[in-house]
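Omission of a single protein chain aside, the complex is shown with its protein chains in their original locations.
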Amino acid sequence: MQLIFEKSVPGRGGVRVPLSDVPKASTFPDALRRKQPVLLPEVSELDLVRHYTNLSRRNFSVDTNFYPLGSCTMKYNTKVTENAGGLFAGCHPVLPLLPGGERLVQGPLSLIHGLEQQLAEITGMDEVTTQPLAGAHGEMTGIMVISAYHKARGDHKRKYVIVPDSSHGTNPASAAMAGYEIVTIPTAPYGDMDLEQFKNAMNDEVAAVMMTCPNTLGLFNPHIAEICDIAHQAGALTYYDGANLNAILGKVRPGDVGFDVIHVNLHKTFGTPHGGGGPGSGPVGVKKGLIPYLPTPRVQRTEDGSFVAEAHPEGIGRVSDFFGNFAIMARAYAYITLLGREGLIEVSEHAVLNANYIMARLKDEYELPFEQTCMHECVFSASRQLKEGVHAIDIAKYLIDRGFHPPTVYFPLNVKEAIMIEPTETESKQTMDLFIDVMLEAARLARENPEALHQAPVTTPVGRLDETRAARAQQVCCE
Amino acid sequence: MQLIFEKSVPGRGGVRVPLSDVPKASTFPDALRRKQPVLLPEVSELDLVRHYTNLSRRNFSVDTNFYPLGSCTMKYNTKVTENAGGLFAGCHPVLPLLPGGERLVQGPLSLIHGLEQQLAEITGMDEVTTQPLAGAHGEMTGIMVISAYHKARGDHKRKYVIVPDSSHGTNPASAAMAGYEIVTIPTAPYGDMDLEQFKNAMNDEVAAVMMTCPNTLGLFNPHIAEICDIAHQAGALTYYDGANLNAILGKVRPGDVGFDVIHVNLHKTFGTPHGGGGPGSGPVGVKKGLIPYLPTPRVQRTEDGSFVAEAHPEGIGRVSDFFGNFAIMARAYAYITLLGREGLIEVSEHAVLNANYIMARLKDEYELPFEQTCMHECVFSASRQLKEGVHAIDIAKYLIDRGFHPPTVYFPLNVKEAIMIEPTETESKQTMDLFIDVMLEAARLARENPEALHQAPVTTPVGRLDETRAARAQQVCCE
Amino acid sequence: MGYCPNTSDEIREMLAVIGAGSIEELFAPIPVELRAKSFDLPPGMSEFELMRIMKEKAAAGGAEIVPFIGCGIYDHVIPAVVDHLSSRAEFYTAYTPYQPECSQGTLQALFEYQSAICRLTGMEASNASLYDGGTAVAEAALMSLRITERNRVILDASVNPLHREIVTGYLHGLSAEAVEVAPDGCSSDLKSLIDSIDEETAAVIVQNPNFFGSVQDFSELASKAHEKGALLIVSSYPIALGLVASPGEMGADIAVGDGQSLGNALSFGGPYFGFIATRKRFIRNLPGRIVGETIDNQGRRGYVLTLQAREQHIKRHKATSNICSNQSLCALRGLIFCAALGRKGFEELAVLNYDKAQYAKSRLTSLKGVTLMNTGTTFNEFTLSLPMDAAPVVEKLLSSGVAAGVPLGQYYPGLDYALAVTVTEKRSKAEIDRLADLLEEALCS
Partner (left out) sequence: MGYCPNTSDEIREMLAVIGAGSIEELFAPIPVELRAKSFDLPPGMSEFELMRIMKEKAAAGGAEIVPFIGCGIYDHVIPAVVDHLSSRAEFYTAYTPYQPECSQGTLQALFEYQSAICRLTGMEASNASLYDGGTAVAEAALMSLRITERNRVILDASVNPLHREIVTGYLHGLSAEAVEVAPDGCSSDLKSLIDSIDEETAAVIVQNPNFFGSVQDFSELASKAHEKGALLIVSSYPIALGLVASPGEMGADIAVGDGQSLGNALSFGGPYFGFIATRKRFIRNLPGRIVGETIDNQGRRGYVLTLQAREQHIKRHKATSNICSNQSLCALRGLIFCAALGRKGFEELAVLNYDKAQYAKSRLTSLKGVTLMNTGTTFNEFTLSLPMDAAPVVEKLLSSGVAAGVPLGQYYPGLDYALAVTVTEKRSKAEIDRLADLLEEALCS
């Protein structure tokens, strides 16, 4: 397909600009005026609509395909929550910053407060900030809060953050952005962080340990309480990466277990679509002792029941321009309100049921590196298929031809030829059975006709793409 | 693709019904209760969304494909008019029927009045009713008005309506539904209704003559004023089928020429999408003498500037439940307001320019039965291709494989192997050139490799379908 | 202006290919004396100005009024999926599926719609939709004339008066006759209806629940009609069909109704859709589009417009109807609504309507001087007798933002004190209680 720029015809009109009802001003000074015109496409509204409508059709998506992309929680999000998010389009975020402005925005402020309370109850934390704009942003915010906590206590020696090697890459990257050095702990043969090595790494220079639980293998670490204890004894704080919270909703609350800080991904667990890579939202919850260090401003409920956005002077400052990705938060608030207590418990139960069902159905044909009950996702290895020269990527591409978005492949890094499947709770047995049939067929083809898998995909607008060439060419915009 | 009913699983839940806040009533009496449950599909919201999203992807549409379906005016309609139409979703049509209710609905009433005035000015008529729900419904309404007019004058002998053979099939069908017998006039070799035969058919038993201009060959009949005179002299009235009004906006007003009644298709000329076959809207305009016979109610502007919906006692009664397809009318009102005088003139100019361009580019390869300047559409014959065994339908199906919706084929009936192309004013030269290239390629294939055309389409979810089998089987719902 | 995309360069190139010197030259076939004498419209504007105007009009549309009114159009919930899916561009910017290979989306959806309508009504064959409820009743009447080759229909006067007006108009031109039979109180007068059937009767037309809200059993009427060679046409409110016996179960030959309540917004009168379904033996007499199942050249299942030989574009004036457009997109919304609620949800919704109306009924009839006029079962509408003329009461309550009901005096002479009240699932207990309070106040003052 051509680029929209390539469809441009000089002089073609687009959407009309509003008519002017004021006098023409004297010309803008030449010295400050741009010399090069802005070479945006010149297309008609029809060209534009046809271009992006057809472009959209070149995507797989949850609304069109089963999308069991492990670690990403590609669940179906209800359309009513989508509508709810759009209701606030006209609300200006600067209003509450004006004197007397807060009373005009009680609706959105009460929503922020309500969502923070919902998330605090769900995670077992004492307070929550919704300001971080994405999961990784939440991680960085959380670590900055931890850093501020230590510094406020005059504890300046802590310069390390402990991270298991099976963590999301964002964990060490976020801790590094907050100024810490990273200590990586390997995974033990039983699939969790090696406890002995962790104990050895812990000392009074460690600021925090960051745990993802269930971890990227989809396994629940039964030692998390012990890990928290060990950290706390050394004066370190504990950070819970809540990206996989959908596995434990109503079952485990990280705050109860001993974690001091958590971030959650509203776009994974709480009903907001992924938007092709964003926007997300990464609220952070903390235990009481850390509340002073949360970012500014804080939405508070006053004694008369009204809501205010207060400066938070001891906090780490501002991590995003206003109150976070509000329209995403509105979707999450709507989602939690819609599902309610029982609905949220059902989420974790069905997420886990579905993952275990797929694991059980595929384990005869695909290698299961850690054979135990999984949580919301299961991780296979294509090691058996590799013997026939078939890689995980070949199976992935074959799935595309059969109308399924592939699982995550080659992640987690500690599993060779990893195939990480997360069906999510919104998929039915019917759909999973169709997927399982194709996975089994791929395993059969790997034995009988591996070439068929190497050629895939053939039904897509493009075949396998040359990524090396892209990295070498660095062509990142059109000429 | 499975039917939604085939995806049903007993016990699967769909969208939740509102919670009850009233006491449970005593049970509905068994004697009146339905015995058979309503066997609607039991699917999840995700199943539902994925089903209909994927089903939609099995359609060609204006927003995805050039759609030069002759006689249908498949133009692009702006998204802002679509938004405008949705603004009135919560307005109850019974409110103005309540005592004191009209003052609550001044917005929609003023819109109806405004649209009627816009259409009157555009067509050169004195008053317009927006009640008819589609073009054919407008035709029937118009003929009923004519009938009422004659009867009110005590003229009971008129039982015929004259229709040229090149008219839309709805013309004679609508006149028949209004109780008339049909006199069909053939097309003369010059492409218009045979004037001599028309004169011969005209007498004092004729109630009306119905003309489509430009006609279904895309040609403008220069004799329409004379035809109107002849009819009027015989005491008959003249009806203008305004389905092709986009060809003459701002150029000709049927009311000026001598027509007494017109219907227009808002979904063709005035910016409302076609919805896969409807809803449309078919307002009817009349000259002064016919106003008393318009359907009831009439929206009127009172002396104080407010709007009322008044009973219209002499009229033909009610032709639809309320005020017509209001949300479609709102789109049309928005469209006319958005484009304004110059924008509407540009519509007819570009519609005609585009059609003549395609005609000029294709006439060397395709037979042009009536070679003259066309209006908004041009009609070819695949007669040359037929000599190679290639039918119009084969060319149509080949176009599908190349991503173009086919033109109308086998209509009008008076052209053998007709291919009727209406590009509309919203398509660019760029797009038309791509279409023309494929049409020329089809002509070449017809000479060099006709089999390639017979096999088309091969890129669609289904190939050519067995229509005879469908008509025989009469399977019109799932078991 | 931006809506016609070709640039002046392109126009020049195109004219050169055509061999014309200007666009105006292309209009040469139109004699000068036929040219427009006026075209007096204001200049155009941008989206921004347009939406300001449109929003002002919409804001004065009464959407804030709490409606306890019906007349065949009902304020029901519309699941969010309905808007999302029906606004897929591929659905709403396509046309009648003349080319089935690239229109399977619309065709399969309409086939599913027909299936849903058959299941709702208990019939065997549905078309792909009609314009609205009123014209659907009229088309059913015409259909009965064609089937029976008779010239007279009996029209129960408890059928929606707006619909009766349309039937009368449609029959008028064809010199056919509609004989109205007055109701017995708020119920259809079954005995009089049966007595009116004669050898010239094509059909009896009833509505269930009727305009007063009464639900009745028309099984006996069906038998008696059939004995005389006449058909029974039942107009239904589809939401009621989640609870009330279907036309098919009662022996009806043609089931019709307005589909608005199935996922279509109020929209000040439309677009809605009419539905019509019948016994399989009458399928060739159905008006409008019909989608049928077939197979393609490789044996794969697919859908096409079928039985087109009935239609105007082929049969012209001998067609079963002049219908060309249907209300495809509205029918799609109806289908998605049905599938979103599903078997269980659809029934629950009907029960909820019944429960709410029963609550309102007990609340309102407890007011002094207010009595229930329906003698039998009702669904979500009922008719009250007030101690005074209903019209001024309704007008008064409108000022408080509540549309209390439809005063029946304008439709039934002598029923000036009667008020038809509708209570859908969207009316909260608080709203019902407020209606009761306002009504009490209005009746006291």
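Descriptive notes on the structure:
We just call them A, B and C in the order they show up, numbering each chain from 1.
As a convention for this text, a residue touches a chain if its C-beta (ideal position, glycine included) is under 8 Å from a C-beta of that chain, and two chains touch if they have at least 3 such contacts.
Since this is a predicted model, take the numbers as computed values, not measurements.
The chain not shown here is in contact, across the full complex, with A, B, C.
Touch with the chain that is not drawn comes from one residue among B:49, B:330 or B:395, which is B:49. When the whole complex is considered, the residue among A:345, A:386 or A:434 that touches the unshown chain is A:345. Within the complete assembly, residues 46-48, 77, 79-80, 84, 89, 425-426 of subunit C touch the chain that is not shown.
Listed by residue number, the positions of subunit B touching the unshown chain are 9-19, 43-47, 49, 53, 78-80, 82-83.
Just so we're on the same page, only the chains that are shown with their structure count from here on.
Chain centres computed from CA atoms place A at the largest separation from subunit C. For the pair subunit B and subunit C, the distance between C-alpha centroids works out to 20 Å.
In subunit C, the residues that reach two or more other chains under the touch definition are 1, 3, 5, 10, 44-47, 79, 81, 84, 89. Each of residues 12, 45, 49, 53, 57, 62-65, 76, 78, 426-428 in subunit B touches at least two other chains.
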